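I have a structure here, written as structure tokens, and I will follow up with some questions on it.
One protein chain omitted, others in place.
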């Protein structure tokens, strides 16, 4: 183990390492794990902690839907698998665009900001940066207000069915674009959603008309209450057509209005989450 | 890797390490893995090898039920997933209270005794010891008679549907309490079971009236044949209402007699298994 560091930021600051790539990190309790460090975006020091990868847009809370529920659409399990706010981990770093990924940094690192990359499925690590269809980060230190990471943020704003109404959204944080812009964000979510959201934000814990809870609205702040069309992850219960990671990104595949579907680029990309 | 050791006992004995925490161990074949060592209870040297975590009391042998069956309730699969007596492994040590955990030590370490901690779900590792609602260990070296670990014990006493009748139970071993006592054990399993078991033991491979096999009756020795109310893990087939880890700990949630249910404390705690 070359360094004993808690985060990529520490490797950057204490050891001057500026190369993007895989490093060993350690938790506060001393558990070692490998992850990807982005050492260059906006000053570098970003630790990859998770990815949300849709294995089957047809799966409705079935095997592989770890970020919502693998137990079927079930109102008795309002939290679903609960992975947004527990210490369960899965996957390996190089598989982050081929399957779900969550490493101990997700709950263990004390961070200030997040960075998000939307990378087409199955792209190899060495091309993630260039292949991303959308990359952005926050820079107002908002995580300090919410316990230093998403694990703690989602304790305060549970991703749980029937926890509140559409107006009980969690924080919407302004973002700085590293690849893409407000217009391209809007286009990625499809043509019909002009009045549904404002691009230029990342929003946590949205709730829709049917009281389903979603974890992250990536790149946008909802105006309306149909957030199942542009927010990802979720609790364990949704409108029957919607359970899954991208609850209703595929509205038209069900033979309904195409305009409510997100772009193919979006639904076939993994969402990589970084902390700094 | 600081030490090359096969078990926590070896790290304690050969290196005098007395701090609870995460260490690297190695299997006989040289595979490295990380786990938690309890270096203090009753002399220390306890290796965490597994945890049984109920992800959904509503799941009846569905995804996540690795210690019984993830293939549905199926008499054609009498062993279910078979993890009590195979070399399959899953999970990471820090996730042991948030999901199932099984490391190579389970089948690889040659041990004499077991220690069991019932820790509320999702508690962080640094608080497991204090948060536990029940902790005990054996001290009569019983594992020596059964091949040195649970992997071998369960080869002799298969956790398999229809392998025998209620009288074909495996060994019931007396325990020494580290936190809790006979009375608190009884209370954890709920009010109505006074005549069903004797507290102060750990029992392996119980069989109920319906010929379902359970792996561990933690803290108790069955008297009757309704062991689905207080024994955990299992083969691949049970009475239809019961398949799962805690086969019938939740009897009242099905709208039946509340007295047959175990306490919420019990069903919402992970069962951590240690060897020494």
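Read from first to last, the chains carry the letters A and B; within each, the first residue is number 1.
Basically, a residue touches a chain if its C-beta (ideal position, glycine included) is under 8 Å from a C-beta of that chain, and two chains touch if they have at least 3 such contacts.
Predicted, not measured: the structure shown is a model, and the values here were computed from it.
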Ask   = Among B:14, B:88 or B:165, which residue is in contact with the omitted chain in the full complex?
value = B:88
Request  = Please pick, from A:26, A:47 or A:97, the residue that touches the omitted chain in the full complex.
outcome  = A:97
Note = Note that chain A touches the chain not displayed via residues 21-22, 34, 55-56, 58-59, 62-64, 91-95, 97-99, 121-122, 124-126
Request  = Over the whole complex, note the residues of chain B touching the chain we left out.
outcome  = 27-33, 63, 70-72, 74, 76-77, 81-82, 86-89, 104, 108
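In the analysis below, only the chains that are shown with their structure count from here on.
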Message = Based only on mean CA positions, could you tell me how far chain A sits from chain B in angstrom?
response = 34
